[in-house]
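Got a structure for you, questions after.
Every protein chain except one is present and positioned as in the full complex.
So, chain A:
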Amino acid sequence: MSQERVRERRGLVRSSQNLAAGLFLVFIAALALWLTGDLPQGRLGAMGPGMLPDWLAYAVGLCGLALAGSGLLKEGDSLEAWGLRGPFFVILAVVAFAVTIRPFSLGPLVIPGLGMIVAGPLAIVIGGYATSEAQFRPLLVLALGLTPFCMVLFGDLLNLPIPIFPQALADLLPATWSQKAILRLLAALMVLAAAAMHLSDRGRKSRKIDVVRQPEEI
């Protein structure tokens, strides 16, 4: 403990958290100043669009400098370790949802609109891998169980204009079937599949669960 203290004091950086935070703010401020550079400033009596953002950017930058300075001069927290796995999979899941929910094209990449029936499970299963405890089967059961719930809630009950299933699927089925009928049928099938998988998994349940730890500082 005491040795650590000594080493900390000898280094140039007293609080790596504050230093990094300050530099981050300075970066944001510089970015904002660069972006608003060509906007007219105006006068106080008739402020232009660039004036307030500029002031704010200077304020953010000054706070950043002060924070970075305090990171060099005053003892404080150091940066915590970064998890890469969590952000990576969570962002991937969000992006997967965004590109599959409706037709998406980016250059040569074209994805047909697959609707919630594909985007929802994708988000759950990919997102699920953000923790090292991820197992494919329970995630799939969850995806198959929750997606129909959302389909019925958002598509059927709330009537929100959100694509539910690929248009290609509707074309395959008899034209007399309404969108809602297909939605309900698909939801029912998914729930059945989820229930079947869940029942077959029953014997392997563990008695341990993970929960969010109480934050200590509050």
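The criterion applied here is as follows: a contact is a pair of C-beta atoms (placed from the backbone, for glycine too) under 8 Å apart; a residue touches a chain by one contact, two chains touch by 3 or more; residues count from 1.
The rule is short, and it goes like this: contacts and distances are computed from a predicted model.
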item: "Extracellular solute-binding protein", "STAS domain-containing protein", "Tripartite tricarboxylate transporter permease" or "Imidazole glycerol phosphate synthase subunit HisH" - which is the UniProt name of the missing chain; value: "Tripartite tricarboxylate transporter permease"
item: Option from A:C63, A:A170 or A:M197 whose C-beta touches the chain left out; value: A:C63
item: Touch criterion as defined above, residue of A:L12, A:L109 or A:L160 at the omitted chain; value: A:L160
item: Contact residue for the chain not shown (choose from A:C150, A:A170 or A:M197); value: A:C150
item: Candidates A:I101, A:L144 or A:A187 - the one touching the absent chain; value: A:I101
item: Hidden partner interface residues of chain A, rising order; value: 17-18, 20-21, 24-25, 28, 32, 35-36, 39-40, 43-50, 52-53, 56-57, 59-60, 63-64, 66-67, 70, 77, 79-80, 82-83, 86-87, 90-91, 93-95, 97-99, 101-102, 104, 116, 119-120, 123-125, 127-128, 130-131, 133-134, 138-139, 142-143, 146-147, 150, 153-154, 158-162, 207-215, 217-218
